[in-house]
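First comes the structure, then the notes that go with it.
Every protein chain except one is present and positioned as in the full complex.
And then chain A:
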């Protein structure tokens, strides 16, 4: 294995972005292929990481660690590593971003900047999923904010500036709360063990907070407050009702490829942070919040689904569907069972590829019909059969058709919540049953949406539209392929995440 491979992986896109900066803007094809090439090499590197990953171990692997900044009060290290939770998301990032870059080939305006920002964004996301130091985590987390602000604000739809500012402020506030929680966590932790310097190392903090000998300095109330703060911080990014209002705007206004990345990967940062830091460092507090989280999850599932039902704009419909599906991640995570956590991670990956595919299809259809209004669409299967075929497949994957990844994910998540220990969630079964209603609603709005888009009377305007171009097959086949692969052979994923999931569950109760 290549030494320092994680650093290469994380910073390769950034290097690509820097190279792009010096290329004259007129060389559009050079810029496009360089961006795609960088992303492809990153994807290959992530596959190498995947193949070299030790499936039996639960702790972080392939780590690198260098001392970075010594603030006098606080030691910060440059520390990367991956485990069964980060690896699937790492691969999700490289896959979705690379395919997103191929999907961006249609962008004509300010191409160079666009790809520079996308590559910077990629580094930020990869960094979040590999960072083992809270400071580094925060740094990468914030690094994703700036490119997205520009991408939405420059290449977005009509209300792009409004959406980009809303995105910036909402997620910025979330980050602020998160940063405060991190600092409080580090300083109280060092106080508890009497260390002169605080640390931001996640593993070290997990040890400190798990040690029952440290209750004096870190009281139960403090830990509860800390977990609540983390939950609040990550809820914005996830997003959890009622902190979700930035999402429909951002998703609807962002350009197609950016929405793919935003919905596919960026929204997973919140879920990942909650699991990695909230569950990883404060497992007992997480358990005490389990019912609350499960209720939030059910609200998300139903609320998102209900709103999706009444949307008239196809892109907004999928945006709200996304809120609903993020709820399933949360529901699985709340259950604190192996199946549930597996389901959560499965759903992160599955939702990542499926939503990306859905948004891509919406983009492709919009590009041809120039409308996203469901009432204006219809009968498209007659004029663009391939595109509508993929659209249907994506919708079926999203509503959980067996054989596709959505099915495995939802199944695992619901098995988890039904089987949750009464100590963790006393009312698990009613919660699960109400949550399961979401599946019916999902089927309703997705099938209805596809029906109104693909079938029925063909609008005269839409005869003779061009069907899928070769370059469009890359993201379509790629994303659907991943979904199929996971759906048919879930082992490919569970194999990697099992040890980590077992480790997570075993940490409850000290």
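Points worth noting:
Methods note: a residue touches a chain if its C-beta (ideal position, glycine included) is under 8 Å from a C-beta of that chain, and two chains touch if they have at least 3 such contacts; residues count from 1.
Simple rule for what comes next: contacts and distances are computed from a predicted model.
Looking at the choices "Cytochrome c", "NADH-quinone oxidoreductase subunit N", "3-isopropylmalate dehydratase small subunit" or "Polar amino acid transport system permease protein", the name in the UniProt record of the chain not drawn here is "NADH-quinone oxidoreductase subunit N".
Residue in contact with the omitted chain (choice from A:187, A:366 or A:448): A:187.
For the chain left out of this panel, the touching residue among A:15, A:30, A:69 or A:492 is A:69. The chain omitted from view is touched by exactly one of A:19, A:64 or A:143, namely A:143. With the whole complex as reference, residues 68-74, 135, 138-139, 142-143, 145-146, 149-150, 153-154, 160-161, 164-165, 168-169, 172-173, 176-177, 179-180, 183-184, 187, 198 of chain A touch the missing chain.
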